[in-house]
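Handing you this structure, nothing more for now.
Certain chains of the assembly are absent from this excerpt, and the rest are unmoved.
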Amino acid sequence: DFMNALEEVHPAFGVSEEELQQVIQNGIIHFDTVVDEILRSGQLLVEQVKSSTRTPLVSVLLHGPPGAGKTALGASIAQASQFPFIKLISPDSMVGFSESQKVAAITKVFADSYKSPLSVVVVDNIERLIDWTPMGARFSNAVLQTLLVLLGKRPPKGRRLLIIATSSTRSILSDIGLSDTFDSEMRVPPIANLTALEYVLREVELFPSSDERREAIHMLKEAGFAGSDDLSSRLSIGIKKLLSMIEMARQEPDNVGQRLTGALIGLGM
Amino acid sequence: DFMNALEEVHPAFGVSEEELQQVIQNGIIHFDTVVDEILRSGQLLVEQVKSSTRTPLVSVLLHGPPGAGKTALGASIAQASQFPFIKLISPDSMVGFSESQKVAAITKVFADSYKSPLSVVVVDNIERLIDWTPMGARFSNAVLQTLLVLLGKRPPKGRRLLIIATSSTRSILSDIGLSDTFDSEMRVPPIANLTALEYVLREVELFPSSDERREAIHMLKEAGFAGSDDLSSRLSIGIKKLLSMIEMARQEPDNVGQRLTGALIGLGM
């Protein structure tokens, strides 16, 4: 079954440039120093894989709340490596796959990576890859076991591999014994203060003038979203959802500020 | 298996006009301002999908008690968009499908939508699509995982998609991790006061004269169904069931008022 499934998957070498582009379509906004730290740590891991002779396998987990930017950052690190083999393993391209087709597709990417001297594999959204659902704690054990082995399996002699995984449910990963297999972890945080928020608003040029932007920020401050003081701040939103809200606000040009702050307040923050 | 299943489903482009008509057969009665608000919010979402370049995917959940009119309202918004691709994913057309046939049929509609520059997909009655049953908390994880991915998956470059989902069991959706995937939500309420009820009765011309209608309303007020005062009111009925009761009452022309009020009281309201 698996063997057949394996054959159905056609060979795929090289770099899936297009897929990587798709997930960082909206670019990376450097709203916080942590964004740069993550990118730089990623670069160091890339270096280690390149130069060390004793650690042919290095793996890292990017975790954080939904929409925090995990996939975009993971893809950015991968793309920046300029390794000859870069692949994205994503639930988006496995819709409707059976368990064994998923296992085959995942195994295929790793098998291909073992043929390149230097590779990056992005294992995106692990909880979705394993079909996790909190109700009844169901998941695909076949996919999980495949990941448990592949995330820890050394590539053959002369091959080196960087694995970048992402997940929004870090605690589940540790309950199922997956988090132990990573060499390191990095947390991708949500936007949680007004300074970062203002930075984003400036970058996307939502407001025609900086006065209007500052006014909107002021409104939020008044409403209790104090950016500098962690205790009083109620702000916590993933960059992904924020960018979506910004687009909705843009729909009513006369009313941009009110719509955005309304939406943020409505979020229950 | 899935691959075979996928092929069995024939291609289907364009707009399923007939299906949409079928679910709004009895029209939309504007018994409350919330009805208009829902339709207008829907229109704004349609606009956002049309004009924004950064949010090619917008999704909304219509939730509310059984028979509140979720499907009819969702279909109305879809129809009003006049997008070139409008499709209804409904349990009604999947009776007896196996898990993989369901997954294939759902995947097919989304795959088709990705070929149109502008699309609306109505994902009707999610709890039924996933074969949900409260006893033993059973459901199809394969269908759920398919929805979890497809509701959050961006269409390819140059394509834009509005997803309108409906459900009577919002709390279940959040237990299974589905509600996080929506950009926004709207509640479709039942008829819950005598003013709204009277409005409906007038529209459907159940009573030959307005005097008789008012008399029936009066009977309900006496019986404790006070429309204006929320505390004492016991009225809460979906428009769908109300329309059905009205038809039953029509069966005995001499006795319309009594049959209707009897049925409403019998409902235990």
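Observations, loosely collected:
Chains here go by letter, A and B, matching the order in which they are written, and residues are numbered from 1 within each.
We adopt the following convention: contacts are C-beta pairs under 8 Å (C-beta built on N, C-alpha and C of every residue); 3 or more make two chains touch, one makes a residue touch a chain.
Source: prediction; values computed, not measured.
Counting every copy of the one repeated chain, the full complex in this structure comes to 6, with 2 of them shown.
Just so it is clear, only the chains that are shown with their structure count from here on.
Between chain A and chain B, the superposing rotation on Cα atoms measures out at 60°, rounded to the nearest 5.
As a whole-number value, the distance joining the C-alpha centres of chain A and chain B reads 34 Å.
By the touch rule above, chain B contacts chain A in their complex via residues 1-3, 6, 44, 47-48, 51-52, 54-55, 58, 100, 103-104, 107, 110, 137, 139, 141-142, 144-146, 148-150, 153-154, 156-157, 175-177, 180, 183.
Residues 8, 22, 25-26, 66, 91-92, 94-98, 101, 128, 131, 133-136, 138, 241, 243-244, 246-248, 250-251 of chain A are the ones that touch chain B when the two sit in their complex.
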